[in-house]
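Below is a structure I'd like to ask you about.
Left out: one protein chain. Kept in place: all the others.
Letters A and B mark the chains as written, and numbering starts fresh at 1 in each.
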Amino acid sequence: MRKYAFVAWMMLSVCVLASPMAWGQDTIKIGIILPLTGDQAKFGEIEKQSFDLALEEINESGGIRGKKLQFIVEDDTGRPDVGRSAAEKLITKDKVIMLGGGYSSSVTFAVAGVAQQNRMPFLVNTGSDDKITEQGWDYVFRLNPPVSEYPGALESFLTEVVRPKTAAILYENTNFGTSGSKEFKATCDKLGIQVVINEGYEHGGVDFKPILVKVKQANPDLVYMISYLMDASLLMRQSMELRLTPKIFVGGAAGFTLPEFPKNAGKASEKVFSATLWYQTLRYPGAMDYFNKFVKKFNKDTEYHGAEAYAAAYVIADVLKRAKSFSPEDIKEALSKTDMMTVFGPVKFVSYGKKTNQNKLPTYLVQWIDGKLELVWPKEQASKPYVFPIDWTKEWK
Amino acid sequence: MKRSQWTLALVVIFFCVFPLVVRSDYYRHVLILALMWVVIGSSWNLLAGYTGQVSFGHAIFFGVGAYTAGLCAHQLGISAWWGMLLGGPVALIVGLIIGWICFRLRGPYFALATIAVGEIFRLVATVWKDLTQGMQGILIIQTFRSKLPYYYLALVIAAACVFVINRVMHSKWGYYFLAIREDQDAAESMGINTWRYKSLSLLISSFFTGLAGAFYMNYMAFIDPHVVFSLHYISIMAILVGIIGGVGTLWGPPVGAFVMIWLQETFRSAVYGLMPKWVSEAHVLSFGILVILVILFLANGLVGDWPKLRRLLGGRKRPSSTSGA
Partner (left out) sequence: MDVLIQTVVSGFLIGGIYALIGLGMTLIMGVMGIINLAHGQLMMVSMYITFVLFHYLSLDPYFSLLVTMPALFVLGILIQRYLLNPLLKVESILPENQVLMTVGIGMVLAEIARFIFSSDYKSVKTGYTSAALYVGEISFNLPMCVAFGIAVLLTIGLFYLLLKTDLGKSVRATAQNKEAALLMGINAERITIFTYGLGSALVAAAGTLLLPIYYLFPDIGGPFTLKAFVITILGGLGSTVGAIVGGVVLGVAESLGATYISMALKDAVGMVIFLLVLIFLPGGLKRLTKV
């Protein structure tokens, strides 16, 4: 008899819990998917904090037509299957009217598929694999440039200043790393740079010396690395140990722009360049304000991921204010008509090449100078002049 | 026995009716996942619980099935549903190879070897980009927007799996499997071709796991090597499902699957929003603690040690009808 009671109780509780519950009807709910735990947690944290910062400001200045905006943040833990489940939960259970976020390329790709299928507008702000906006998905919009455009500023820097003849590409074996390396190789082919080494590695390695010593032997002018945080630090530290001295080291954003990078790599991070999508001294209204507000509130620097999130929040607010109604079609319509300025830059979704609903932005080049990240290219917008050529023996003393 | 037939009927009706009564896609999704784990857990149990070969590499078959379906769509340009037909057989063939490599090892060494092979598969899938797209993964568009077809498909596969295992265990093969588990050398000396029967067990096990993998591709619509060849999230999860439910029992893995998925979702939503946010991160911790408790006190799992569990939970008022159980 007890067995029946137990089974019946389980079934009943499942049914009860499954019935839709009506929570706060007076807020406008947006679902945000970010990695809050797992190895990308640091990035997810900066983005969430930026979302929160923007949300506070938006709600304080009246919200959306008098109603408060609410961000329901779900943790994708860095895994695309979890991201998918999170998206489904936000759509079917929390009944959000729009999705935002999307950090890792593989998670973003999986979530975008869900969004498109459920006709749920999704504003991507970080996931950078080109494929995400090349599927013809009309419900998916992307604020940030795709990874193929990351080295944009680097291109002109290379052709005008460095003029390398050979390059080595090292990338982490993830969606971001793999797609980034493919695109950079294409860039090198275009610029007539010979790629002597193009190798991926498994994230989490202890010893990169085998690959670095191969690079050293090939003696390239340029070493381009695409990594998240810790591998970036180890790669630079071990390059220093091996006395690997190309003309320049360039990182493909991600781990190379975080404030933790110089903390971990120490002097090995000095004078390392990186592509980046944003910098606080850019003449976008509110850019410096956002930077200062963030530093004040969270006691640490922010960088392009945070700016992406902050800008995305404002775009979402703007879209909701303009939308004729909160139906998915009207929100999608409003998104496609977006034409505004944010701290991250101008936002207008266009189609070009194979891409649809993609925002087009220039990218920049930064360099770590004396432990601080400085914008060095294009020259007109630089916060400090670039350092090149680099005397590695001096740097690594 | 009438009582268990009634329970079985009730359970069947419940599962058939559930998605029609509960309209929330989220809960349907949770049940679909649970049903998939019923298949994986039961398959693992056939090889490990009944035949005594504890595999730590079931992700191999899952991943192979998933990629078979994925590659149908991606490389061959045909629908991933063909993967449902092909996934099982392909996984079965892989199973043959794995068996040939690993069955010469016993007990814990077999387990370790399966870990190694599993990791090799994962690494190769990551690196062989031309074939598998590496970490960029394979994405397809789900054929059905509604969850109902997937639910019933998962239900049918789970039911078929449990049914087949039940029939097998009640046949001569089942006795051979158990004999091998209890004492492989004694079995061999009694004339049982242990190699053949271990392989048969593995083939059934890998077939269904591969089928589950192909289903996963069709349902989740996105796979990459870290997801489907994962030691942690697939292989070890399969083992946990089996252990907690009860190794060597028919209903152990199904119960284990539901318990694990239920626990996972309860924790992830911080008990449906009733508890503070940090609770949502504790679901893996709960698995670990549960495993330790089960192994210490309920070594045969929730189902296997059900009488003991009942006693522990408070059947104290009633004196046990059998003494010294």
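One rule holds in what follows: a contact is a pair of C-beta atoms (placed from the backbone, for glycine too) under 8 Å apart; a residue touches a chain by one contact, two chains touch by 3 or more.
Model, not experiment: these values are computed from the prediction.
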Check each of A:95, A:163 or A:243 against the chain that is not shown and name the one that touches it.
A:243
Of the listed residues B:120, B:148, B:190 or B:313, which contacts the missing chain in the full complex?
B:120
Hey, which of A:266, A:286, A:328 or A:378 is the one touching the hidden chain?
A:266
Missing-chain contact among B:109, B:144 or B:163 belongs to B:109
Absent-chain contact - pick from B:161, B:200 or B:247:
B:247
Residues in chain A touching the chain absent from view:
37-39, 41-42, 173, 199-202, 204-211, 213-214, 216-217, 229-230, 233-234, 237-238, 240-243, 260, 263-264, 266, 268
Contacts of chain B with the missing chain: which residues?
48-49, 52, 54, 101, 104-105, 107-109, 111-113, 115-117, 119-120, 123-124, 126-127, 181, 231-232, 236, 239-240, 243, 247-248, 278, 281-282, 284-285, 287-292, 295-296, 299-300, 304
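The definition used in the following text is that only the chains that are shown with their structure count from here on.
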Spell out the part of chain A that touches chain B in their complex, as residue ranges.
2-4, 7, 11, 14-15, 17-20, 37, 75, 79-81, 84-85, 88-89, 91-93, 105-106, 109-110, 113-114, 116-118, 129, 131, 173-175, 177-179, 200, 202
Taking the complex as given, what residues does chain B use to touch chain A?
7, 10-11, 14, 21-27, 29, 123, 126-127, 129, 134-137, 139, 141-142, 145, 220-222, 224, 226-227, 233, 272, 280-281, 310, 315
